[in-house]
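The complex is shown incomplete by one protein chain, all other protein chains being positioned as in the whole.
Chain IDs A and B follow the sequence of writing; residue 1 opens each chain.
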Amino acid sequence: MTKKMIFFVLFCLVISGCSSSNASEKESLTLLNVSYDPTRELYHDINEAFAKQWQQDTGQTITIQQSHGGSGKQGRAVIDGIRADVVTLALAYDIDEIAKNRSLLPTNWQQLLPNGSAPYTSTIVFLVRKGNPKNIRDWDDLVKDHVSVITPNPKTSGGARWNYLAAWAYAATVNRHNDAQTIAFMKKLYGNVEVLDSGARGSTTTFVERGIGDVLIAWENEAYLSLNEVGKDDFEIITPSLSILAEPPVAVIKKNTQRRGTNEVANAYLSFLYTEKGQEIAAKNYYRPRNKKILRHYNTQFPSVKLATINDFGGWQHAQKIHFTDGGLFDAMYQ
Amino acid sequence: MSATLLPEAPKQQKIPKVHNPKTPTTTKEPLIVQWTLIGISVAFLSLFLLLPLAMIFISALQKGVVVYVEAITNSEALSAIKLTLLVVLIVVPLNTLFGILSALLISHHHFKGKSLLLTLIDLPFAVSPVIAGLIFVLIFGAQGLFGEWLLNHDIYVIFALPGIVLATLFVTVPFVARELIPLMQSQGQAEEEASHSLGASALKTFIYITLPKIKWGLLYGIILCNARVIGEFGAVSVVSGHIRGLTNTMPLHIEVLYNEYQFTAAFAVASLMSILALLTILIKNVIEWRSKEVSS
């Protein structure tokens, strides 16, 4: 009897699980955007604007659900079956993995939207304490003795991988691509890291709230945001002489949208990011817009800086293999 | 048994009263030792428990009551609270049932492999919540054991309520059982045997003999189980998918707020959970106090 009861309860669980999701789909159109950590504020604004636009164009009400987390964690969630309609992650590698592991979207996904499917870009900058007491101007200053650096773990955080590659690009340029010297520089840099959080937001909190570290290596948008959220009187942004062009990509998870009948709205949603309105919102949230006109309008906010690109590292698959897999170069930093 | 125990009880209380004035040091430590021990306890508990608690409340109220109320009544917070309560309503009864039956089995019967079974019941205590989440991903994830089948039938287990329930069930399996087993073992089974030999059914014996004996332990186990269900973070974090307003439980909602620089709001929800914790502790104490009053 008890067994039957348990089965019944489990059965009810499963039924309630699926019925509730079915019901919500019928009532109104929903879209699930699985995104990485620092885009919370950006997509809060984008979703509002897009829902309004969609209502005007089609008369349909749309609710956009958000999920945020580390880029790798979010990619894994999609692979494991979260029913994402669109993904907006920190780096192309994570979307590649989704295409590779479950073929939920075509492998040429990066060609489906303009600019390699990255509607906005960002770069890596330093956040230092007001007055810059350790006089940090460039990457060189981060490897000096008694400078405490905060950056997240490249193994778990997408942003941290951009941080690492930006530092590498600088060291490689300065050392004329001598690998041994470059590695020595990187070892010194990661030897100065005091807390290695698992996500970009965790690092920002450690630096800003806990007061640990002399410099935080961060996304430009993240640095501006903490400046505005916490107070301009406490921190300064330093732009290094060389950084990296960080391109956070977006993609429609085609298999999911076909199943759920949300293909059209998902595509419209991502296209919206490329419209003037979408680009304006991105710029307001401190992401560098692709649209030249809007970029010019915000040029005081985005100082021009020499940028390396991921192609200098042979693309994400290659960079991942050389630097970040187990036994890769990053592991050597701590050995 | 109980008939012989009862007259003994008042005697036990009388003896120290008579003896105490004459030989105060025989069963008591010197005052200095007493106060040192009390001092250590108070200091330790303040440093480790009270201070963090105080910090949560002070941080929560830092920006005033209006912000506080807003933080715990906005729609995302409310849906997190609702989801958490729903999980409690499913998980706690199931694990209570399991706790009672397994404790009956282990304390009243002899069989081979009992130690192994006990260890298995204990295991979720020691299994990292991260692994607890991982195993359900390995079973119900899209690439998991039943993944393909579930996908084809549009059944969502992980990143939905069933996954959260399963992970929480796993993590809280031992709580009621672990509370009851030592209690029932120490109580023995003489009364149950008597009841049974007088012809009472198993159910009757349980309701009239066993249940009254174990009710406070049971209640404590349920309270612990309940608290852990509400507070579980690691395992749920792996299987929830963090969809706002849909699969975020209260602890996950706190993490979300914390990651959005809404520290005050994060601590506000945390303080709500602390109030819940304090409330269950209060209920437990009131019940214990009343039970002592009734029995004396």
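In this section, a residue touches a chain if its C-beta (ideal position, glycine included) is under 8 Å from a C-beta of that chain, and two chains touch if they have at least 3 such contacts.
Here is the rule we go by: contacts and distances are computed from a predicted model.
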Per UniProt, and picking from "Sulfate transport system permease protein CysT", "3-isopropylmalate dehydratase large subunit", "Chemotaxis protein CheW" or "NADH-quinone oxidoreductase subunit E", the hidden chain is "Sulfate transport system permease protein CysT"
Absent-chain interface residues of subunit A come out as 2-3, 6, 70, 72-73, 75-76, 79, 97, 101, 153, 155-156, 193-198, 202, 209-212, 324-326, 331, 334-335
Per the touch rule stated above, subunit B touches the missing chain via residues 12, 15-16, 19, 23, 25-30, 34, 37-38, 40-42, 44-45, 47-53, 55-56, 59, 98, 101-102, 104-105, 108-111, 115-131, 134-136, 138-139, 144-145, 166, 169-170, 173, 178, 182-183, 186, 189, 192-193, 196-197, 201-202, 205-206, 223-224, 227-228, 230-234, 237-238, 250-251, 254-255, 258, 266, 270, 273-274, 276-278, 280-282, 284-285
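In this section, only the chains that are shown with their structure count from here on.
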Chain centres from averaged Cα atoms put subunit A and subunit B apart, in whole Å, by 38
Within the complex, subunit A is touched by subunit B residues 90, 94, 97, 101, 137, 140-144, 147, 150-151, 154-162, 165, 241-246, 256, 258-261, 263
Note: in the complex, subunit A contacts subunit B through residues 2, 6, 9, 13-14, 16-18, 20-22, 32, 34, 37, 40-41, 65-69, 77, 79-83, 101-102, 199, 201-202, 205, 209, 225-226, 229-230
